[in-house]
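Shown here: the complex without one of its protein chains, the others still in place.
Labels run A and B following the written order; every chain starts at residue 1.
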Amino acid sequence: MPESSAVAPQYASIPHRDHTAELGMWVFIATEVLLFGGLILAYLVYRHAFPQGFAAGSRHTEIVIGTANTAVLLTSSFLVAWAVEIFSPATSKIVTWLLVGAACLGLVFIALKALEYSGEYDEHLVPGINFQFAGPKANGVQLFFIFYFIATAIHALHMLIGIGLLITLAIICRRASTKRHHTALHSAALYWHFVDVVWIFLFALIYLPGRSTS
Amino acid sequence: MWRQWIPFWQPGLSTHSGDVDLLFAGLLIVSALVIGLLFFLLTLFCTRYRAGNQTDRDHRVKKSWHWEVSWTAASFVCFLGLFIWGASVYFQIYRTPADEHDVFVVAKQWMWKTQHPGGQSEIDALHIPIKRPVRLVMASQDVIHSFFIPALRLKHDVVPGRYQDLEIEVDKPGHYHLFCAEYCGTDHSGMIGEVVAMEPSDFSNWLTQQAPSSPLASEGSQLFRELGCSGCHGNGSAVRAPPLEGVYGKPVPLSDGTTVIADDKYIRDSILMPRSQVVASYQPVMPSFEGKISEDQLLRLVAYIKSLAGHQS
């Protein structure tokens, strides 16, 4: 094994190291699940207390942008999954482009998100900055938008980290694609898919309430 | 009831505190037995099996599961008993109070303000008659406080934004501590007062000796007019609003098809968040009084609306 010198002393072999790294990523995702879990729990408690306020708040979100973003994110996840699937030294060029593509879609997501935020700013829907909402359900709507901004901001932060990871991997693949980067790519992909799954939950919780009945 | 048959047992200041004291004694006995057994075994083993002491160390217990199962089961049964005992007393303590002599308690940084139905108000003190349940309706003006009378073994947090009910009853006249038990800022430890329990005759004397003030309900009635409530809820007003006579304590049908009981909490919420629970067949037109009205004023309005309970619209 020519690469065994590259293995840190605590590992017996490359597969040993790779399995260990993968488990590390899964444990990290477990902790992330509880991070969003706590937030979603608080959301559900208040949605239960203010069902109409949350529905009204939800109707003020941009479902077109939200849906477009869901499509963008699913596509980028698909590109990453494709890159993991075909990864080998021979395919490094395609893998690089797939990763760049996924990262670009991530940036599109962020850009659309920014557009959505600015729209909400214009509509005076940002609690703590310029929130104005007349009507009986103002309390519920404000709570809804507090959670909307916190949840999407934390999610966007995760997106930025993920984009950074994908670009770093793309650069590595372009320079020297060896088998040992497969685990790194695999772990980054897990993370990216996780961020994607979180978005699907947020999409359902943010954009869909109150749409079917009105 | 069976407490009085225990020899040398001092009855508590109230039924509840007596129950809690008995529970405490039970817990103490269990603890003493456990600690006694444990320390006896520790001492025994530590002396008999100290290194160098010639003693029988053969036939060590290897298979442990029946020991494990037995002390697991023993702990569980013992804990289950304590759980049931504690829970049954707890439900007695926190049972929903009957409509007795209502006293309103407003907590704010850092004082207790109590108000009797006759309008007598006190700061950091609460006078009550003995041998008669008193229902406290508690609200907080700012942060979370906790109403704690150690002599009665009784405590309840006072969380802002809601009413809390607590029933107290004292059997012996005397002065008892009243503490704030939930940390509430700079002068938390200064937020103390006393509960004065008096013979019923002394208590009614005390009530009459207090500075003459109008009953809470009539002050509430005055507020009802000053704040403009009567403009819509009064008889013959132009705007159609639900009449409030006879409402208190009765079920109210809501516009979303559900029904609520018009209790203190519902009336409070309807004043502060009038559009969250709108009475069926009325328009949601009432403005919110959030931020325009203090807890003291709210209590007076509630007392007024309650005083209308006997009237029929």
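FYI, a residue touches a chain if its C-beta (ideal position, glycine included) is under 8 Å from a C-beta of that chain, and two chains touch if they have at least 3 such contacts.
FYI, contacts and distances are computed from a predicted model.
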What protein name does the UniProt record of the undisplayed chain give, "4Fe-4S dicluster domain-containing protein", "Cytochrome c oxidase subunit 1", "Dihydroorotase" or "Rhamnose ABC transporter substrate-binding protein"? "Cytochrome c oxidase subunit 1"
In the full complex, which residues of chain A touch the absent chain? 8-11, 16, 19-20, 23-24, 27-28, 30-32, 34-39, 41-42, 45-46, 49-50, 127-129, 131, 139-140, 142-143, 146, 150, 154
Those residues of chain B which, in the complete complex, touch the missing chain: 19-20, 23-24, 27, 30-31, 34-35, 38-39, 41-42, 45-46, 49-54, 56-61, 64-65, 67-68, 71-72, 75-76, 79-80, 82-83, 85-94, 109, 142-144, 146, 148, 150-151, 153-157, 159-162, 164, 177, 179-190, 192, 273, 290-291
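The definition used in the following text is that only the chains that are shown with their structure count from here on.
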Would you mind pulling out the distance in Å between where the CA atoms of chain A average out and where those of chain B do? 46
Chain A partner contacts - residues on chain B that touch it in the complex: 273-276, 284
Contact residues on chain A for chain B in the complex? 135-137, 139
